[in-house]
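Of the protein chains in this complex, all but one are displayed in their positions.
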Amino acid sequence: MDIYTFLILNGPNLGHLGQRQPEIYGHQDLSHLEGLIRGLPGTDPGKIELLFYQSNSEGKIIDRLEQAREEAVHGLVLNAGAYTHTSLAIADCLAWIQIPCVEVHLSNVWARDGKLRHQSLMAGHCLGVVAGFGILSYALAVQALIHHLRS
Amino acid sequence: MDIYTFLILNGPNLGHLGQRQPEIYGHQDLSHLEGLIRGLPGTDPGKIELLFYQSNSEGKIIDRLEQAREEAVHGLVLNAGAYTHTSLAIADCLAWIQIPCVEVHLSNVWARDGKLRHQSLMAGHCLGVVAGFGILSYALAVQALIHHLRS
Amino acid sequence: MDIYTFLILNGPNLGHLGQRQPEIYGHQDLSHLEGLIRGLPGTDPGKIELLFYQSNSEGKIIDRLEQAREEAVHGLVLNAGAYTHTSLAIADCLAWIQIPCVEVHLSNVWARDGKLRHQSLMAGHCLGVVAGFGILSYALAVQALIHHLRS
Amino acid sequence: MDIYTFLILNGPNLGHLGQRQPEIYGHQDLSHLEGLIRGLPGTDPGKIELLFYQSNSEGKIIDRLEQAREEAVHGLVLNAGAYTHTSLAIADCLAWIQIPCVEVHLSNVWARDGKLRHQSLMAGHCLGVVAGFGILSYALAVQALIHHLRS
Amino acid sequence: MDIYTFLILNGPNLGHLGQRQPEIYGHQDLSHLEGLIRGLPGTDPGKIELLFYQSNSEGKIIDRLEQAREEAVHGLVLNAGAYTHTSLAIADCLAWIQIPCVEVHLSNVWARDGKLRHQSLMAGHCLGVVAGFGILSYALAVQALIHHLRS
Amino acid sequence: MDIYTFLILNGPNLGHLGQRQPEIYGHQDLSHLEGLIRGLPGTDPGKIELLFYQSNSEGKIIDRLEQAREEAVHGLVLNAGAYTHTSLAIADCLAWIQIPCVEVHLSNVWARDGKLRHQSLMAGHCLGVVAGFGILSYALAVQALIHHLRS
Amino acid sequence: MDIYTFLILNGPNLGHLGQRQPEIYGHQDLSHLEGLIRGLPGTDPGKIELLFYQSNSEGKIIDRLEQAREEAVHGLVLNAGAYTHTSLAIADCLAWIQIPCVEVHLSNVWARDGKLRHQSLMAGHCLGVVAGFGILSYALAVQALIHHLRS
Amino acid sequence: MDIYTFLILNGPNLGHLGQRQPEIYGHQDLSHLEGLIRGLPGTDPGKIELLFYQSNSEGKIIDRLEQAREEAVHGLVLNAGAYTHTSLAIADCLAWIQIPCVEVHLSNVWARDGKLRHQSLMAGHCLGVVAGFGILSYALAVQALIHHLRS
Amino acid sequence: MDIYTFLILNGPNLGHLGQRQPEIYGHQDLSHLEGLIRGLPGTDPGKIELLFYQSNSEGKIIDRLEQAREEAVHGLVLNAGAYTHTSLAIADCLAWIQIPCVEVHLSNVWARDGKLRHQSLMAGHCLGVVAGFGILSYALAVQALIHHLRS
Amino acid sequence: MDIYTFLILNGPNLGHLGQRQPEIYGHQDLSHLEGLIRGLPGTDPGKIELLFYQSNSEGKIIDRLEQAREEAVHGLVLNAGAYTHTSLAIADCLAWIQIPCVEVHLSNVWARDGKLRHQSLMAGHCLGVVAGFGILSYALAVQALIHHLRS
Amino acid sequence: MDIYTFLILNGPNLGHLGQRQPEIYGHQDLSHLEGLIRGLPGTDPGKIELLFYQSNSEGKIIDRLEQAREEAVHGLVLNAGAYTHTSLAIADCLAWIQIPCVEVHLSNVWARDGKLRHQSLMAGHCLGVVAGFGILSYALAVQALIHHLRS
Partner (left out) sequence: MDIYTFLILNGPNLGHLGQRQPEIYGHQDLSHLEGLIRGLPGTDPGKIELLFYQSNSEGKIIDRLEQAREEAVHGLVLNAGAYTHTSLAIADCLAWIQIPCVEVHLSNVWARDGKLRHQSLMAGHCLGVVAGFGILSYALAVQALIHHLRS
């Protein structure tokens, strides 16, 4: 059984999880995430390596994704924040680096007001989406990636 | 720790999973689902009871949802198929029965062509969405429901 | 003076009036309706016969309307619920059975959010509309039908 | 039981009821209206006082509505004519004077051609709507107001 | 041969012809118009009576049109100014007073920028339109009315 | 030469052909259809078997289509009525049962008013369309199916 | 029984049937069409006269249609190619020459990508439409014309 | 006083004036037009020379307009028929040949149904428009041209 | 240093500032405004003369603006209320009277729901806009006018 | 009386004020701004501290805003330049850092061509807006912030 | 090295290059083009044969393109003028004749006003586009064709 390296990549305004509008985004921060993931079957450190990156900059997110391609990362968990809805450039990057990617959102973006938030430019280049469960969304995404890589 | 009853509700054209366009929807049918779910931590039969229902009829889906309210079902995993995008009536039903619900899709509907499939009338009345992972989507949804009910 | 038979027809999610979101739809159920109507001048049982039907199914509503045509019902009071906004098929049925019909709604649908609820596919085939007064809407509709048939 | 004062307010082109396009708007004029209303239970002059106003001017309609607020009128029956669809200013006025209001129309505006007539700027500030029954619409609106004030 | 009475009706911002943006609307005022018309064959005072009215108020324009119906005016030359594009109420008035009407504009409104100015709510209730020729537009409209009434 | 089985499937409001708005849909009912088809070359009962089904219910139409797949029906003649324009669920069903299908309409739907009727959700999953010739449309569709299966 | 003259009129890019994109338009050319038609009952040369015309020019198609009116052609089978979707001028011509016309297409245009191809400016002036069956579409259209003229 | 040469240019379906849908376009043909114009003051043959051209072809209309530029025609009266609404190419031609042009229509195109007919691509390159008065529209346009050239 | 005369012009529903929906529009009325303005540097009565006008009528607002042109008012502070979004006629008036104008709003109209309120027909004819600060908005606008006139 | 710290934040292309298209944006640069502000009552250095920041990068603007939250800045004056109309990410940041913010623009963006510039994604998270007065806009915004914090 | 034959095809209003609106389209005519092309490396007459065609007629352009297919022309340089934006028929022709084509424009059409000019129906069937450099655009297109054919 292979060891998989996954990059958990967070976009703008996601550097302060737990502090930002907790009524929408929840009270937990990323420090809870690793615990959540490790608690799942088949995800102990000998099997899954997790990398974390956050940036408010569209350009740096693309830089990091291109670097992930050179590092041969096995899977991406991407919460592009507001760039989900506006960044054709990040979408173009996903299209060419060809790393399996799961789109995640803390809140259920399709349930929020505002037509702009109902369009994901990322979706066309992702395996699937998990949205609405706070940081559990990331853990479910990791499970989906493992399942995808093993089948 | 309580025993939870969940209703896994499938809409139109979802009665023949595994046979229908497997290049989009996968080769597995619902018989694999219970195994997938039971393999997760904390989901053995003594703790989670699963009900299954499938109908091609919008009206019967609403009937079944209203019955779930009377049965005091704890959570819903809803794949409304094409009705996801057209049935204001099912959405209205979710609004009033007030049972925690996770929207699931076998394929990543937001990645498919056709603007109509990018709009979910269900989303506004669901905790979240899991889409794109074949029947694994249902298992992840069950996990999200358990997590929601326990927190 | 003739005896008129009226069919009061309710669509999806209208089988539990009084229980469903009472802050929007009110606390009264249909059992109050007959009293409300009978209290109006010229509506005692010897003059007005009332039939009631409710279904969550678009197809059964059409079946019932076609049956009403064969029963020579004199007037319709139709609350098509969410189908008001989505069912071209029910609208087509009203167009051909040619029974005088009044569209009713419990809430003032044109005052609610969401553009979809501001479009009635029924309207083009109805004498008029009464919306926003809870079950009193049905009673006013009956009055309008009597007035229409007598003039 | 209180005495209620209601203002019946008609907008542009409604000063010649009975003469204007009777195939759409009917042959009866406002002189028939008081009779129709008085024929209803609980609406005799000792209990209900009716005020009438008509103007072709958007500004004067707002003036009259603001005056109604100072007179402590109990309810409004408003047929804003074409301004129903174009006057954000009258809608703003209804929003702040806070008098219970029923929107009425002689014809079933939602059944007429032309998308513009299917949008009511008034609706968001009214209890409900009665449309399509000629001047009977006004009488039904008065009933709805009485019912609203008594409950 | 009959004597015809025509009402030349000008809407908002048309009270200062010749002074207002002459690069768009020309340097001539209405005093030139009567001369222009009288210079045409068959339009001497014994045969054509001209009435003039201008108002900035939508309501007063409707009042004047309703008065024209009572005066049995034979034809209308209507430059509704900006209300051409926004006043459903004036359009409704033209629909019911049933006086032959020609729509005129000083400038060629269909050649100007801005989609709003390309839609005339008046057009559906007018014989035709003359636009773009300064006050000559009115004279040509009078000719068209005479031609229409004589044939 | 094989024997072909064809399912003639009619949707909502098509159970009363000949009675429903004959000025639009014609005076003939389905009893005339079999005669029309049998009069064509190569369509005698030894060669072509015809099955008929009608339902007002979207769900039952899908049930019947799924059954047709199990019966190995060779071709479909589908008049989905109003569901043509609104039922993504029936369209999804056609996509997966993979039976050659011809879309038919009694009237020329593309010639009727109303943008909604100009969009067919069925078309993307049909060989072709025949519309506007009353019940002859069905007979022409049968000819097209035979031609398709033989070539 | 009368002899009917029909004009089979093809628009732009239809002069090379069989050579043009055969995966969309089929391998048969118009030489097969006469045989297909003559094989149908009641279409032998003594009863049906066929005229053929093809042009890439919108203007020449209108010229030919106006000439057909002077020749008293009994019916039209029109495949206007791309002009189906863009030529208001050909549509205007059909409106005034008043010859029964059937719209045909080789491919199922409503099933193809691109919203522009889903709008037919011709439809409003045609009896019906046959699309998607290659040159068989023309033969079915001839049958529909005969049926129309005989009834 | 100069002699002016005017080109009266008619587009598609305008070659049979008086025969085509007379309820919309009137019963008079172009032979009446010269009489109408000559009856106006200052338009006798020594002063105004009239050229007539009609074509169903967009390309030939552009050819004729380019020829008019070489002939130094003083003014254009253009009824582009349906091309009014669809031909960017004719509009581009008007833009560069720089001959004063009046747009005319027999019917009041802005009063007809259909949004497409409410947009004139010609308008941006014309002095003005005269529409709705049958062939009198052309005569009024000639007057407007003379007035424009003399001032 | 010149004395400037400014007209503070308020549109519909702005005659009762401080009473109307104070949670949106604030508790202060216009009597506070003069104090606010006089407290700013360079705005004492010897230097700045303030005129106030309010009307609910679109026509009277235009009348007042035309009068301001004749009075040679130096600057306008315009809160056109709901007419901001619907009155092309007031916008046309600003275009021709050519008096420097600042658009003001009590609330931040661009932050409110409803697309209609996000479009200002006034903006194209104003120096700038100040919105969202209650009656302070007017004072800031006066400062901007002084600054504009002095530079 | 408290000392307030305000951050004046400028977005893309605003680093060269005074040099960039001065016919639109004015000739003054930010060095004039501090003087303008200090000249207002109650804004001397002992009372108001001003911080300045400019970046062409969307990500760095968000970084700076998040830093302002940690520095407990009292108010923001934000000219987001073109990001005003496209950056959902900056808008999301304003939503969570919860610092009172005034949106400013040098030019009157609502008066400029181009629908894109008429939509502000910032507005929903700002107290108000000041636009069109060059760098005076910033000074007026500071006044509004002081007024807001003191009341 | 092969000899290539290229067809330089110009659409409506392109027969008078150098005379037509030179401020947009430049002062040079096609006689300069051959010189420009011959000055490029590898384009002397022994290697590249140039054919020129211009027509104002959409139909004739299609005729010429179909002839090019029979002549086995190696490449097309197409400036379809206004037909670029409106002619689905020319686009359909490019789709089936399958000759490598470069779209050219004298002006930068994407920089001009008017949404209609920003849509090219040709683009989907061309290798690429060169726009904005006057007749140099054609020469660059020839270079691109040579490069395409040699690689």
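Note that the chains are named A, B, C, D, E, F, G, H, I, J and K in the order they appear, and that numbering of residues resets to 1 at the start of each chain.
Rule of thumb we're sticking to: a contact is a pair of C-beta atoms (placed from the backbone, for glycine too) under 8 Å apart; a residue touches a chain by one contact, two chains touch by 3 or more.
Computed from a predicted model, the values in this text were never measured in an experiment.
**Student:** For the chain left out of this view, which of A:C93, A:L106 or A:V129 touches it?
**Tutor:** Touching the chain that is not displayed is residue A:C93.
**Student:** Based on the whole complex, identify which of K:I3, K:A111 or K:L149 touches the chain you can't see.
**Tutor:** Candidates K:I3, K:A111 or K:L149; residue touching the omitted chain: K:A111.
**Student:** Taking the full complex into account, what residues of subunit J touch the chain not shown?
**Tutor:** Interface residues of subunit J facing the absent chain: 11-13, 15-16, 20-21, 55-60, 81-83, 85-86, 116.
**Student:** Which subunit K residues touch the hidden chain?
**Tutor:** Touching the chain left out of view, subunit K contributes residues 39-41, 102, 108, 110-111, 118-120, 123-133, 136-137, 140, 143-144, 147-148.
**Student:** Name, in rising order, the residues on subunit A that touch the hidden chain in the full complex.
**Tutor:** 57-60, 62-63, 66, 86-89, 91-93, 95-96
The rule we apply is simple: only the chains that are shown with their structure count from here on.
**Student:** Starting at subunit B, what is the smallest number of hops through touching chains needed to reach subunit I?
**Tutor:** Between subunit B and subunit I, the shortest chain-hopping route counts 3.
**Student:** CA centre of subunit D versus CA centre of subunit E: separation in Å?
**Tutor:** 33
**Student:** Express in whole angstrom the distance between the two chain centres, defined as the mean CA positions of subunit B and subunit G.
**Tutor:** The separation of the two C-alpha centroids amounts to 49 Å.
**Student:** Enumerate the residues of subunit I that touch no fewer than two other chains.
**Tutor:** Within subunit I, the residues that touch at least two other chains are 57-60, 86.
**Student:** Give the pairs of chains that touch; include all such pairs.
**Tutor:** All chain pairs meeting the touch criterion are A-B, A-J, B-C, B-F, C-D, C-F, D-E, D-I, E-H, E-I, F-G, G-H, G-K, H-K, I-J.
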